[in-house]
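Excluded from the complex is one protein chain; the other protein chains are retained at their positions.
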Amino acid sequence: MDIREIIARYQDKPGGLIEAYHAIQDEFNYLPQEAIREASLAFGISEAQAYGVATFYSYLSVEKRGKYIIRMCESAPCHVAGADELLKALEKTLGIEVGQTTPDGKFTLELAECVGQCQETPVITINSVPYTDMSPDKISAVLAQCT
Amino acid sequence: MAQEYRIVLANAGKIDPASLDDYLNAGGYKSLEKVRTMSAKELIDLVRSSKLRGRGGAGFNAGMKWGFVPETAPETYVVCNLDEGEPGTYKDRTIVEADPHLLLEGMAICAHAIRSKQGYIYCRGEYPFVVDHLNRAIEQAKQSGQLGDFNIEVRMGGGAYVCGEETALIESIEGHRGEPRFKPPFPGVAGLWGKPTVVNNVETFANLPAIVKNGSEWFASIGSPNYPGTKVFTLTGDVVNRRPFEVPTNTTIRELIFDLGGGIPNGKAFKAVQIGGTSGAFIPEHLLDTPLDFDSMRDAGITLGTGAVFVMDETRDMVDVVTRIAKFFEHESCGKCNPCREGTFRSYELMKKIKTGQATPSDVENLSTLSKVMTKACLCGLGQAAPTPILTTLEHFSDDYKRRLLAAIS
Amino acid sequence: MIRLTINGREVEAPRGSTLLQACQLNGIEIPTLCYDPDLRLAGSCRMCIVECKNRPLFLASCVAPAEEGMVIETHSDQIMQARRVILELLAARHDFSCQTCDKNGDCTFQDYCYEYGIKESSFEDGGRRIYTVDDPNPFLERDYNKCIMCTRCVRACEEITVARAINVENRGHHSKIAVAFDGYLEDSPCVFCGQCVMVCPTGALTSKVSAGQGRAFEVDRVLTTCTYCGTGCTLELNVKDDRVVGVSSNREEEWSPVNKGALCVKGRFGWDFINSPDRLTTPLIKENGEFREASWDEALDLVAQRLQEVKDQHGPDSLAMFTSARVTNEENYLAQKFTRAVLGTNNVDHCARL
Partner (left out) sequence: MTNSIGELEKDSRCIFVIGSNPTDNHPVIGMKIKKNVLYNGAKLIVADARYTDLASIADVYLPHLPGSDVALLNAMMNVIIAEGLADQAFIEENTEGYEEMAKVVSSYTPEYAETITGVPADDIRKAARLYAQSGPAAICYAMGLTQHSTGTDNVKSVCNLAMLTGNLGRPGTGVDPLRGQNNVQGACDMGGLPNVYTGYQAVTNEAARAKFEEAWQVKLPDQNGLTLTETINKAHHGDIKALFVLGENPMMSDPDLHHVEAALKHLDFLVVEDIFLTETAQLADVVLPGACFAEKDGTFSNTERRVQRVRKAASAPGQARPDWEILCDLATRMGYPMSYASSEEIFKEITSLTPSYAGMTYARLEGKGLQWPCPTIEHPGTPYLHKDGKFSRGKGAFSAIEYKPPFELPDEEYPIVLTTGRSLFHYHTGTMTRRCQALDEHVPEAKLEVHPELADKLSIIEGERVRLSTRRGSIEITAHVTERIVPNVVFMPFHFTEAAANWLTQSDLLDPVAKIPEYKVSAARIEKL
């Protein structure tokens, strides 16, 4: 779907900028510059402000990202449940470090703060779908679901 | 033996959350019908006298909060805070996933009290499935006419803990950077788009149908008299039963962890519990008999917060955990005010220094001074509460720090 | 009026005042960094905090309403310590290159560091973020190593100039003032008015045109009216050793009724023609198609003689004067007086239509 069309769906919503950004990310996985420019025009705000909003929220990214965005929670409950080890294992399996995208453009690995699934820690999310009670030995099986 | 007492989770597991009929059959939307026969003032008086206090952390009397909205205001908003960002907290998700119409009914009751036509649910970006779930419920309620002329829209956050602060949340709904506003003016006077706005937590709204149905005296008689009712706690960390519990507010911390939570697993000993989320106090053994109500906790120097209960056993090192928490605040500070933007960054830096054995006692002194200044000088609750884990662990678990400093000296 | 107690003294302030206004009104100085009376309030630097009896938190006086009966301490030990901590935190991110900074001596942040005795920060172990200084525009130097994030520049850009070129990007300690996509000002809606320079309380934003030519304590500021368009903005010429080295502006309405200190790019950065080597410095007389230098006496005698000759030969209406929309009223008056009374013609006009 075209960036303009996506934005147009939210244009008349008061304060709909962030909603529009979410919708663009659903399509592109990040916010292309063009989207931020278009949004600033559509919502009557400056580009600088539209960019300021885009860079404020950790779910929004102005950098290109992979098809699957893996977010590894490192908040305290996950931390004590072994998040550090899990992260190391994720980096090893994917062959990338936090903040990077695999060369095939398939996975981006990010850190996250609490994702609200603390009943079964540690937790990762892949494109917002939570995988709870994770451990290094479960990684391969989970990643295999990403096609 | 402490027991659960369910008000907001009364339907949880008993009805199909996707079914409006189930909710109606369980008596749903009857309270909303009832308030429509009441005046706004009668409703506010009812809620005020129930002594229902906000379940989001600040513990303000809900009826009084509503009363701040000027009666003549032509445009008002009801905003539900579902930005459950405190690590270790998942109670609001639990309530909404189990019983979405309960929240909608609660919001519509509030809307009647402040003559609002528009409500927003600000749902954290980590819960897109909850957004879908709520949108289906709203659609059902609209289709069946339950909400009358009250509209509810769900807005999704973008991954910013600070948006749990009500004015930052309002800024975010308006499509801005989620930076808190200074208060006054309070949202009740000038909130969303400058209009009077009531912002309450999911759990607060979810209590309303029962209060309307059973009366304020009924509610006021449950739990602790100053903070009556129940509270949903979510147990995490080194505890056997890691799940939500709804208990009367006179339950003690010890009862919650050891009776309901099943105690510490693997035969380990209890060391600390952090209550109220990641900005909460670290509580040692000797304070465990404090009842879980706002005032009792406050008197013990603890904030009740959001109901997260993060248990740590004897093997946990407080410096390690608090360093991790300091990183959280460094990441989540919005950057608007100086003491928080710079303070959270430097706190994390000093904690790392302590953790890696490079700190001197004067570093700890600095950290303590900085923390105390932050609690009083920061613009919003985030910066004011961020030092709590540091200050409470320095107070109750100073050995963990000293050990590291000794390492530095040797 | 309401009554409150500040530092043990009972004072009055108009209802609706902020605590800061109440203090200022009563001669009590409160330090501020983000506060600017012409911009919307931020309440974010927290330098203006004060203690209020029975309130657990400090109040930011710039945004806190003064209320009847309040008991306020503005310089208690607690407050002084908090301000010192805040300044130390800012100091830890600030590049103290005061020796070479154009704002040396005219820097609010420097003043407070001096006043509160901030020699060095206790928070410098982790170092500070280093920003490259490379905006290629010829007007404004942006050195974010000196920025203390007061956001006055953002608000001035939004509210005075309404160019909306800059905003805060990122979050928390990573936040920084930036144009969209953290690019160059030249690629943004910036109009280079320099209102941001005007409001900046540190050396983060300075004029490239004036760089190195004189600091505040070395210059005299002469209030005058801008020489460009017809708006009539007032500005201050900064003069060092009888040479104009820069432009600043007076923000008091009393001295700047049209613009309240706001200027455009020409007013603020277009002053160096004054010192241009192309300036005419001596009368010139053309001989055989070439100019040669001449004395005033020689030149004026020649002009007087030639004009008189033409007048005598062809009559006064064969003479004309173009006066100027750029010279003063007094000079225009004399020019038309000269034309009418001396040359004897009404052939006087100027480029009002051009």
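For clarity, chains are labelled A, B and C in written order, and residue numbers in each chain start from 1.
We adopt the following convention: a contact is a pair of C-beta atoms (placed from the backbone, for glycine too) under 8 Å apart; a residue touches a chain by one contact, two chains touch by 3 or more.
Here the structure is a predicted model, which is why all the values come from computation and not from measurement.
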Contact set (omitted chain vs shown chains) is C
Decide which residue listed in C:Lys53, C:Arg129 or C:His314 touches the omitted chain of the complex.
C:His314
For a quick check of understanding: of C:Thr100, C:Thr132 or C:Thr281, which residue touches the chain that isn't displayed?
C:Thr281
Residues of chain C (touch criterion as defined above) contacting the omitted chain:
137-139, 159-162, 186, 191-193, 208-209, 220, 222-234, 237, 239, 242-244, 253-255, 257-259, 262-266, 269-276, 278-286, 291, 294, 296, 299-304, 306-308, 310-311, 313-314, 316-354
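Following the convention adopted for this analysis, only the chains that are shown with their structure count from here on.
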Can you check which chain pair, A-C or B-C, has more C-beta pairs in contact?
B-C
Can you check how far apart chain A and chain B are, centre to centre, with Cα atoms defining each centre and the answer in Å?
24
From the C-alpha centre of chain A to that of chain C, how far is it in Å?
43
Based only on mean CA positions, could you tell me how far chain B sits from chain C in angstrom?
47
Two or more other chains are touched by the chain B residues 160, 177, 331-332, 334
Which residues of chain C are in contact with two or more other chains?
168, 170-171
Considering the complex alone, what residue numbers of chain C touch chain A?
158, 164-171, 178-182, 188-189
Which positions of chain B touch chain A when the two form their complex?
84-90, 93, 124-129, 155-161, 172-178, 193, 234, 236-238, 242-244, 274, 278, 308, 310, 312, 316, 321, 324-325, 327-328, 331-332, 334
Chain C contact footprint on chain B (complex, rising order)
160, 177, 182, 184, 330-339, 341-346, 349-350, 353, 366, 369-370, 373, 376-379, 384
